[in-house]
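Note that one protein chain of the assembly has been removed; the remaining protein chains are unaltered in position.
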Amino acid sequence: MNYRVLYFASLRDRAGIDAEQVESRAGDARGLYAELRLRHGFSMTEERLRVAINGAFAPWEQPLHDGDEVVFIPPVSGG
Amino acid sequence: MNYRVLYFASLRDRAGIDAEQVESRAGDARGLYAELRLRHGFSMTEERLRVAINGAFAPWEQPLHDGDEVVFIPPVSGG
Amino acid sequence: MFRLSEIPIDAAALAHELADAGAGACVTFEGWVRDRNEGRAVRRLGYQAYALLAVAEGERVLAEARAKFAVVDAACVHRVGTLEVGELAVWVGVSAAHRGAAFDACRWIIDEVKRRVPIWKNEHYADGESGWLHPDNK
Partner (left out) sequence: MFRLSEIPIDAAALAHELADAGAGACVTFEGWVRDRNEGRAVRRLGYQAYALLAVAEGERVLAEARAKFAVVDAACVHRVGTLEVGELAVWVGVSAAHRGAAFDACRWIIDEVKRRVPIWKNEHYADGESGWLHPDNK
């Protein structure tokens, strides 16, 4: 399936891109992040991230659909 | 002795004046207020007032000197 | 800095004066004239102050706040005279390195100003009556 993935903060710096289209067999965000960690060398573990799917927080195991926008949210530091 | 007395809020309304020179034999604010209560018909008891002498809070029994400025401070309601 | 003001308070200018490169937080309190108090419709307020002592006691409150909380700066301005509904009656501003101290100090200052500083409020009601508030009346 094809997903759109956005990157922010240290993940963006590490990936070197703001966003990408990802062709993947992963059916949920957990599988997708495992793939992307390998590809981009992210050091951040899943436990430190939240997931957003199509602009809303979602559980890691929520099934992904073709065309979904997936964002891995590192610990926030606004304010 | 001669004192200058300033009035504020409900005491000012009751006395009908902002300030007055008072000729009195009272040697402290307690005696002075007792006189002025009678003269102006103040209903407020001493327990509800604080005293200021020459611009600073002072105890009721602090000796007064000729020319002192004495103010009886009703419960405040700023803010 | 504690001041009494006979003219409208410029809150933005006051907050600006609290700025400091080491301050990461600024908390302000504004007291606005409400259209009612304890169920009665209020038209306007009159504030009277014993200015000499109000400024001295207000400065004392600010100095105590600076000693008690880790703040960078603190200020308060209180209106006197006649105020309409919606007008800014009192402004308190506190800057600090961190927000906890700024919130704590700001709240403490307005509580102490209301409790200690010789300023009195005269409420003018919609029915034409008016009355000075002397809070421990009750």
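Note that the chains are named A, B and C in the order they appear, and that numbering of residues resets to 1 at the start of each chain.
As a convention for this text, a residue touches a chain if its C-beta (ideal position, glycine included) is under 8 Å from a C-beta of that chain, and two chains touch if they have at least 3 such contacts.
As the structure is a prediction and not an experimental result, all values here were calculated from the model.
J.: Just list which of the chains on display the missing one touches.
T.: Every shown chain touched by the left-out chain: A, C.
J.: From the listed residues C:Leu4, C:Ala25 or C:Leu133, report the one that touches the chain absent from this view.
T.: If we include the chain that is not displayed, C:Ala25 is the one touching it.
J.: Applying the definition given at the start, please give the residues of subunit C touching the unseen chain.
T.: Listed in rising order, the touching residues are 11-12, 15, 19, 21-36, 85-86, 95, 97, 99, 102-103, 106-107, 110.
J.: Of the residues in subunit A, which ones touch the absent chain?
T.: Subunit A touches the missing chain through residues 6, 8-10, 12-13, 44, 48, 52, 55-57, 71, 73-79.
Just so we're on the same page, only the chains that are shown with their structure count from here on.
J.: Specify the contact topology among the chains shown, as one of line, ring, star, complete or other.
T.: Shape = other; not a path, cycle, star or full graph.
J.: By count of C-beta pairs in contact, what is the leading chain pair?
T.: B-C
J.: How many angstrom between the C-alpha centroids of subunit B and subunit A?
T.: Subunit A and subunit B have C-alpha centres separated by 74 Å.
J.: So how far apart, in whole Å, are subunit B and subunit C when each is placed at the average of its C-alpha atoms?
T.: That pair's centroid distance is 26 Å.
J.: How many angstrom lie between the CA centroids of subunit A and subunit C, rounded to a whole number?
T.: Averaging C-alpha atoms per chain gives centres 49 Å apart.
J.: For subunit B, what residues touch not just one other chain but two or more?
T.: Not one residue in subunit B touches at least two other chains.
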